[in-house]
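Yeah, one chain of the complex is gone here, protein chain that is, but the others are all in their spots.
Up next, subunit A:
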């Protein structure tokens, strides 16, 4: 059992004023069998009324509209998450099949085939999946800027370089191809930097978190914000506005382990 204090800050800068700006924020950690939210606060600027709703994937999101012209939108969320020993068993059959960003292509098929040759068996067990993750980790290079949020698993794999999102997409595509359901998880991990992405695989009727970027299990140093078939479903923030502006987004995340767990109220402003 671990207590993690987190901070999430997002700033969206627009080079021209926009209006009727709809926002969707999934920066509230999910509550499930492996994590509890013991304290939480979220503030946005300009100040707007936020409405909390749940989507078809089980994600919580704040939605709201900034009607007045503005050129800056900022979010600050912070809180404490308690990681607990437990098992996620919320299975859904959609996680068996390819999705927009995890479509299969010959490159991915060939790679899985190669891994299975090295393994001598089809990828089936937990050990096999870990081996697959290790092969991917060795084959793929972490290079920020090599891909975008629109890059598919196949494209990223062909380029050989990318970021956590691409590692997760490729791993998901390979597992589904091997007949193992897999889903995308967006969140934060211990340390300082940006949001993180990893995946979960469905083995022996339980979801197991895997972080292919770091070639390790995603356990109690990870805070889950959202989940889905791929990046698109669980995007941590989403928006649309009226106006011709180009936007720059800055994200700052900090997660640290704390000793005891001060019990604070959960509040949203």
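Here, contacts are C-beta pairs under 8 Å (C-beta built on N, C-alpha and C of every residue); 3 or more make two chains touch, one makes a residue touch a chain; residues count from 1.
Heads up, the rule we're going with is that contacts and distances are computed from a predicted model.
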Chain excluded from display, named as in UniProt, from "Circularly permuted type 2 ATP-grasp protein", "Carbon-monoxide dehydrogenase small subunit", "L-serine deaminase" or "Energy-coupling factor transporter ATP-binding protein EcfA2": "Circularly permuted type 2 ATP-grasp protein"
Absent-chain interface as seen on subunit A, which is shown: 20, 22, 24, 49, 51, 53-57, 63, 65, 92-94, 96-98, 228-229, 233, 238-240
